[in-house]
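Complex shown without one protein chain; remaining protein chains in place.
Letters are used for the chains, namely A and B, taken in the order the chains are written, and counting of residues starts over at 1 for each.
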Amino acid sequence: MDFKTRHFIFGGDYNPEQWDDREDILEEDIRLMKKANINEVTLGVFAWAKEEPSEGQYDLSWLRKRVDILYENGIETILSTPSGARPHWLADKYPEVLRVDESRHKDLFGERHNHCYTSPVYREKVWQINHKLAEEFRHHPGIKAWHISNEYGGECHCPLCQQAFRNYLSEKFEGNIEKLNHAWWTAFWSKTYTSFDQIESPSSRGERSIFGLYLEWKRFVTKQTGEFIKNEKAAIRDAGAMQPVTINMMYEFDGLNYAKLTKYIDVASWDSYPEWFGHSDTDAALSHAMYHDFIRALKNKPFLLMESCPTATNWQPVSKLKKPGIVKAAGLSAVAHGADSVQYFQIRQGRGSFEKFHGAVIDHYGKEDTRVFREVSDTGSTLKDISKIAGAKTHAKVALIHDVENRWAMEKSAGPRNCGLGYYDAVMKAYKGIKAAGLDVDVVSMDHELSDYKLIVCPMLYMLRNGVEEKLRAHVKGGGILIMTYWSGIVDENDLCYLGGTPFGLMDVLGLRSEEIDSLTDEEENEMCPVSDNALGITKSYKARKLCDLVVLDTAKTLMEYGKDWYAKRPALCENDFGKGKAYYICADADEDFYLDVIPAITKRHRIKGLVSNLPKELDVCSREKDDTRYVFVSNFTGEEKKISLPKGAKVVLGNNDGVIDPISTLIFEESISSDS
Amino acid sequence: MDFKTRHFIFGGDYNPEQWDDREDILEEDIRLMKKANINEVTLGVFAWAKEEPSEGQYDLSWLRKRVDILYENGIETILSTPSGARPHWLADKYPEVLRVDESRHKDLFGERHNHCYTSPVYREKVWQINHKLAEEFRHHPGIKAWHISNEYGGECHCPLCQQAFRNYLSEKFEGNIEKLNHAWWTAFWSKTYTSFDQIESPSSRGERSIFGLYLEWKRFVTKQTGEFIKNEKAAIRDAGAMQPVTINMMYEFDGLNYAKLTKYIDVASWDSYPEWFGHSDTDAALSHAMYHDFIRALKNKPFLLMESCPTATNWQPVSKLKKPGIVKAAGLSAVAHGADSVQYFQIRQGRGSFEKFHGAVIDHYGKEDTRVFREVSDTGSTLKDISKIAGAKTHAKVALIHDVENRWAMEKSAGPRNCGLGYYDAVMKAYKGIKAAGLDVDVVSMDHELSDYKLIVCPMLYMLRNGVEEKLRAHVKGGGILIMTYWSGIVDENDLCYLGGTPFGLMDVLGLRSEEIDSLTDEEENEMCPVSDNALGITKSYKARKLCDLVVLDTAKTLMEYGKDWYAKRPALCENDFGKGKAYYICADADEDFYLDVIPAITKRHRIKGLVSNLPKELDVCSREKDDTRYVFVSNFTGEEKKISLPKGAKVVLGNNDGVIDPISTLIFEESISSDS
Partner (left out) sequence: MDFKTRHFIFGGDYNPEQWDDREDILEEDIRLMKKANINEVTLGVFAWAKEEPSEGQYDLSWLRKRVDILYENGIETILSTPSGARPHWLADKYPEVLRVDESRHKDLFGERHNHCYTSPVYREKVWQINHKLAEEFRHHPGIKAWHISNEYGGECHCPLCQQAFRNYLSEKFEGNIEKLNHAWWTAFWSKTYTSFDQIESPSSRGERSIFGLYLEWKRFVTKQTGEFIKNEKAAIRDAGAMQPVTINMMYEFDGLNYAKLTKYIDVASWDSYPEWFGHSDTDAALSHAMYHDFIRALKNKPFLLMESCPTATNWQPVSKLKKPGIVKAAGLSAVAHGADSVQYFQIRQGRGSFEKFHGAVIDHYGKEDTRVFREVSDTGSTLKDISKIAGAKTHAKVALIHDVENRWAMEKSAGPRNCGLGYYDAVMKAYKGIKAAGLDVDVVSMDHELSDYKLIVCPMLYMLRNGVEEKLRAHVKGGGILIMTYWSGIVDENDLCYLGGTPFGLMDVLGLRSEEIDSLTDEEENEMCPVSDNALGITKSYKARKLCDLVVLDTAKTLMEYGKDWYAKRPALCENDFGKGKAYYICADADEDFYLDVIPAITKRHRIKGLVSNLPKELDVCSREKDDTRYVFVSNFTGEEKKISLPKGAKVVLGNNDGVIDPISTLIFEESISSDS
């Protein structure tokens, strides 16, 4: 059931059930979609009340009719299951499907994304509606894929979930409560459990200081969500529908461990809504570029951009219009990072309720003479022009570890900086450094296969899990380059501190030991100053903030040192030879410019070559490969013209032939892979 | 039952029940009140526990005695019903009277203003005590009026209210749930109702995204409160008491639609507590001046200033003392805008509990040699001097639309600027512009009769309800001037978006269409720059913030254009001829100085004449008319002397004969109405 496409999918969410008394609008929408080069719609998201108006009474005729007519007009459908919001009758009759919050209050009916994932009734009802949908559409040629539910998230603390959580724990700790007590260090504050039955999920009214409990609860929520997805997919397959399956994920969402859900789906997809305000357009684009690289790496193949906005959203603090050019450049940036689609929420703007002011391809005015419609159409036209790239894959030499369990553990723990550790920022800064070196990068969890990379970057690898320290050791020993930072190797998978020195298992690889770590207030800063004649040729000093690790060197050498405070002159950046490779240790939370300079210096030193030589600042360069061709995308989100030197033999696919990239635009060139060094 | 007075009422809340063991204090209070020129007290607010100490046991003798003795001393009484706070026994015996909050938790006994408005028991008990009070005082010559309850507000979500809400909806939507589903756009997120019985009021634990539900809930709360008031008043009338009835309203309170409650009362009154800190005294005064004009326009006749503070309040973040002169100037400002009373909370300061540090005429020290007592006495003396003005009416040529349903809808909706739309600020800025033109103004809801105004100003008229677009169209067609702004004509009364272009129904009147609207962060701004030789003679540029509308012109002409961003040079201020009139459209959230300059430029262009020519900045000029005389009030809240040119034939009633107005003081002159141009 691999997802395959020979062109880029271009379309988005469409909710004709909101206009079912308006045949004229359906007709007009199809006319406008075709004009906009749209070749896909996502149907059925939140349509349960329309599909099953009362228990067991199904009505899919309206949906069938629309899938048919759209297909006749050249528009394929990604069909959603409706479990993201249940009909009223379901909650009325089976209150167990309503969530209970952490304070143990049950929800009233309302909103969306708020069912109990454990409820057997809810799973059964979802199975039934999914089965009906799949029966109806299993052989329909217009169905491109299944989109299960919508933006999974949240948690339920009802008695059914409590019991499932206890069962999960009992299984994990092999029925041995002493194992759990040791792992969670419950001797502290007299919290020793004598039975699994005593366990309750974390609650502001109950237990909130056992971080092992918290971690397992988060893992349980992911596991339970995964089983829910599995049930949804099984219903579809059981009915004989074999189209590929996806779920749509969310930016920087840490409620679930997406890496654990990947096995349930055939293709990854996500919803990208950058904040085009409050920072530069380049920063807005790069933050989501990193997430593209994370989503793509989940399955190591092209993904879908399931949702994006053709202009302002309505749920951010300010609904900033997308300035001219952004719609197209952002769409192409997704493609550059591996997307095989550009999709919008939504095709036609709803008239009422929560999302009535969310940007849409066709707005309340309803005609095509709008700036937004023109920009969307132009994007679709460009995707047609480059359709040969669809399906091409990304091959990265660099891995950047971004691990959500690590984040859960680090951010929940008390200390060393409760006002903010800056984990996600640290990953982002490292990402920008790698991009400044002109390299493709896979953003992955620590469980990912790491053996094929030349460089592995591990910001704040607080938790070491599943032997990752052994993988990193082998990587360096075998000749790989490793970059680690402060606040790494501190705890095991249960958030239990390693004894005997940190970073655990890597002190010899790094040639040092962390003795203590200082925390800075928001107003404080230190400096990282180069030692003379350092091997990286660093000559500038950089600011350090938040956290400063004080290390004791064994075999490591100092490249930079602190500039201030009582630990001035102690090491701030170190390197160490280990086996055939080299390990770097960044001791403090350096500012972005440090990463922008130092990571390229490291890749240059170790001859890890970027896609474009002499890359101007602020450009994002990516590649996709297909057969013997490499397609290189260079995105310019600045307001200025930029120029790159095209490699010899390169052929421009999109943009100016002289390598000049206009403001807010994209250049694509292709080159033969065999020409690589 | 019209409210009539031949002198200004001067007094305020008095709570002798707090001192019922102190005959000496009652005597001393009367001595001090007389010395302070006080001619009225408000009695009985929150006195239920004293009036009915146990169920059915009434004791009004203490109250009768006080009303009598005060009357003998020349002090009239406004008598309050006690429903603002119930006695303990009532909640103990009938828990249904206690409110349930939106999260569905029932209150414990405590505080005030927290009964269920729907509870039949509470209505019955209120009827009984009101009836008893009215029987006792129906013929008493000292009773000037009835003050029903106190500062109505808040809401209850108990089962009784839920059922009443469902009944209200069923009636409104004629028992047709499909009508409701369409109006609330419930196809979105699968929220379709199949029965009115499924409806629950909005809740943080349930439904919070259906804005139609939210709007109807707010309307229901107003309706339920209105019926509660009706019941209170009916008890009074049923007992044969025929004195006029009022309720005291609150500044910028958006929990109720006051315009809908006006029909239940004979005279409007409100409680004015300006914030004399954090901004200039002029701004503090003008913000409440606008509310005076709102309260007066509710019934188009003089109102009562039911409460104000003779010095610092105790519930604001800082209890700023009123600087010398403010007490008198603020009292006269209320009179200038149409008040027939100046009343304080409170005459004698309570000794304990929540309001013990609220400013009072007689404080804990208890004697007359205080600054506050002197300033109050002086204010009373001045009111005596100008008593001929009491009862005079205001005749405004300008209407400013301030509509609370519009506010509910706009501020609850998601987008286009969730961090703040600035509706109230926009109304305030328009108000200041009108005042800078030296004009009286009625501040009214969109349901108000609009046919007699020369100029109608409509800031952010997001919702168009009850055909207001037709009224505005007729106004302009017939020769009137209209000023509209960005974010207007977007939704109907159900918060359902108008299709086909906005401002709905007024695109031809304005000669333009709004294509899209940009939202700015708090740090951003744009500019509004005059086009050369514009018809208003504008030469300055002004800052624009928050929202910038991008319009497409039809017949309109550009007076100003944007100065920055990608939409520089697009229109920022437009004018359009329509019928015999003219319509202006302000595209962006301009700063106050824009309004201070542009509204006077518009009124001057169209010869809508102010009350004083060449009015110096920062003065507030108002008029009241009686018989053939116009009384013009000029309030100076600045720290500097100001001078106006008195019209020919004007006679100074208060202040300097040369037109000089001292810092923090008021000048009043009279002129013959027949001398008008």
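We take it that contacts are C-beta pairs under 8 Å (C-beta built on N, C-alpha and C of every residue); 3 or more make two chains touch, one makes a residue touch a chain.
Worth saying up front: this structure is predicted, and the values here are computed from it rather than measured.
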item: Among A:E516, A:D628 or A:E641, residue touching the chain not depicted; value: A:E516
item: Option touching the unshown chain, where A:P53, A:P416, A:G579 or A:P663 are the choices; value: A:P416
item: Selected from B:Q316, B:N418 or B:S672 as touching the chain missing from the view; value: B:Q316
item: Missing-partner contacts on subunit A, residue numbers; value: 103-104, 183-194, 198, 200, 203, 205-212, 413-419, 494-502, 513, 515-521, 524, 550, 565-566
item: Positions on subunit B contacted by the hidden chain, ascending; value: 15, 17-18, 20, 46-50, 53-54, 82, 84-89, 92, 101, 105-112, 277-278, 311-321, 323-324, 349-358, 364-366, 370-372
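Heads up, the rule we're going with is that only the chains that are shown with their structure count from here on.
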item: Rounded Å distance between subunit A and subunit B, as computed from the means of their C-alpha atoms; value: 50
